[in-house]
Structures are given as structure tokens and as C-alpha cells.
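These notes concern the structure reproduced below.
With one protein chain held back, the other chains of the complex are shown just where they sit.
Then we have chain A:
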Amino acid sequence: MSAAEARAAAERAARASYGRLVAILASPTGDLMLAEDAVSDALERALQTWPEHGVPANPDGWLLTVARNRQRDVWKSAAHRTRAPLPADPGDTAPLTSPLDTLDPDAIGERRLELLFVCAHPAIDAAARTPLMLQVVLGLDAARIARAYGVGAAAMAKRLVRAKRRIADTRIPFVVPGRADMARRLPGVLEAVYGSYAVTLTGGPDEAPLRSPDSLAGEAHYLAVTLAALLPDEPEVLGLAALISLSLARSPTRQKDFVPLAEQDPATWDARLIADGEAYLRLASATDRLGRFQLEAAIQAVHCDRRRTGVTDQEALRTLYSALVLLAPTLGAQVALAATVGRLDGPEAGLAALPDGADAFQPAWATRAHLLGAAGRGAEAAAAFDRAAALTIDPVARRHLSDQAAALRGPR
């Protein structure tokens, strides 16, 4: 086997196994940092060994055994003992005789769900939850996460270390909440997974196009789909997988000029992602428990349906946005409803439906600008486009808005 093939095999194993192995290794003590070090070490060892001896029949089991030995070496080392003299030395207690010793490496269980609930625990700073998931479940390094958030790598690393210390020090348990607590705890997990997608939408100017391999959007999709496989009976989990699949399906594969949704060519959308998203949505709606993510996914499905029918069903959008505003009255939902009202009942009706208190909300200004333009109020529309452009981070979208303002002023 060539080094390149071994590397590819190790990378494949890394993506699927990283979080699984970290969860198993960290669960007895809560020490995520040591677990991550051990897994990274095992992956590195795989890169050295596999090209020569071939990829083992059970790569996960091989990695777990190597990582576990590495973890044990650290526990036994004097360095680890003297670094923290007072807390219990795990080398003498649970871990050395832990369930890991009896664990069959050929039958590695799925512990990523526990890990997701740890990352989104209410005792963890909300701003750290998504970065933590990206790192400990998917193995992304702090620098890459920091780029997506538009913050420095050192600041992100600090935030992550603090959260991991907290998990160990306060002993947040690696458990899936029982039925009684599930309703209280699941929204935090969903928010954090959605956060990994949302950050790609508002990320810094260097953020790659969503469907490119460099984008975090693919990782967000992977997290959402994994969560749906782990909790297939939770409608909002399915709704989130549907939402990310469907909205990712319409995102550009290459960096280019901003194309508004209405002008996009449906032929460029990803048919497989759309089919996946629709399937998740069907499964979710079969449970008859509606939620915010299902509604947002249904809205995406209406847009995607233009690929089949050639038209966008605006009345369906109005119904869905109205329901969303009732269920989760965010500014985004209110602005989107106003835009739909504007298309159905005329621009003045749309303007009247715009929410108050959205002076610093970019989509509100972009929508106001379009509605003013449609109402023939060119000067006001140009000013609103300028305002929207000033509030836009993404340079491509900003230029698009500035061009609109210029076009409105141009004829004079």
C-alpha cells in the first residue's frame, strides 16, 4: 500500500472515528484533552504503520488499542501525577481497571451522542458549545475553527481549553439525558449543531463557498446527519438534518458573484442533498410534533421544489413563515414573512409587515430596500441598499447590494 493510500485510509478513519474514540476514552474521567491527544497520537502512528503493514481489518479497534495504551502511559507517568498533585490520581482508580479493559475493540459502541450532550451542556458557555463540538467530535483544529468565527487562533484555543477543563473539573457526566430531561436538553444540542452551519453563513470574508471541501458547512451537515442517525425518533433532530441538507443543496460550489435565490438556476442545485432533505422532512412530519427546525426545513423544501415545478409557491411560504413567527418569533422569520407578504400583496403591504427594532439587522434593510424599489420609491430604496451593504460582512453580497443602490441612482 502506498503512503498516499494509507494516509487516505487514516483520514477516512479519522473522520468517522475521531469523536467515537474520544468519547470512549474521555468518558470515565472527563479528560477530553488527554483523550484527544491519545487519539491524535494513534492516528499519527497509523500513518507510520499502515503503509508498511497494511490497514488493519478493524481500523477503529486498532486505533482504540493504541490510543488507550497512550492514555495509560500518561496516567502512569510522573509528569501527569506531579502536574496536579491534589486531585485523585486516575492511574490508581477507575481508568486502569476501567470498563475499557473489558471493551472489545471489535465491537466499539457509538458514544458520540453522549459527547454531543456534554458539549452542549447548560453548564458550558453557549459560545463555546459549537466550537467544542467541531473539535472533539470531528477533530477540527482550533485554528480552522477560529478562521470560521473570524477570531484569533489563540483566543479560540483558550476558549476550548477552558470549556474542556470545566467538563473535567465539574464532572459533567457523559450520558444521554433520560426521557424526562430530553426535552430540556435537546434544544441546546440542536442549537450548537445548527451553530456550526450558521457560522458558515456569517463567517469572515475568507470563508470558503459552502459546498467546497474547505467549508465548515460540510462538517455541519455531517454532524446533523450523525445526530439524526443517533436520535431517529426526535422530529426536530430530523428537521435540522433536513434544513441543513436542503439549504446546503442550493449553496454555490464556487466563489462567484452573489446570485439572489429567485434568480438561481435550480439545475445547479444538488439533487441528492435535496432528496435526502425531503426524506428527513417526511420522517419528521410523520411524528406529528412540529418545531422550529422542521418549519425552516419545510420553507427550504418549498424553495427547492422550484427545481421540479419551475415556480415558487408563495402562498405555502406565507403559511410556513406565519407558523414560524408564532413558534419562534425571531427577526429573521419576521423579515422573511414581510418579504413574502410583499410578493403576494404588494410592496406597501410588505413594508407594513416589516418588524420594528431591526435597525441593525442586515436582512431587514435588504428586504426594505427591495420592497421600496418595487414600490417605485427609488431614492429611499437606494438609501436602504446602502444601509444593508454597510451591515454586510461578506464582500460578494456587499458588492451586490452596493450595485443595486448605484443602479437606482444611475438613471438620473
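For this structure, a couple of remarks:
Definition applied: a residue touches a chain if its C-beta (ideal position, glycine included) is under 8 Å from a C-beta of that chain, and two chains touch if they have at least 3 such contacts; residues count from 1.
In this text, contacts and distances are computed from a predicted model.
Missing chain, UniProt name from the options "NADH-quinone oxidoreductase subunit H", "Beta-ketoacyl synthase-like protein", "Glycolate oxidase iron-sulfur subunit" or "YCII-related domain protein": "YCII-related domain protein".
The chain not shown here is touched by just one of A:53, A:171 or A:282, and that residue is A:171. Touch with the hidden chain on the side of chain A covers residues 86-88, 93, 121-123, 169-173, 175.
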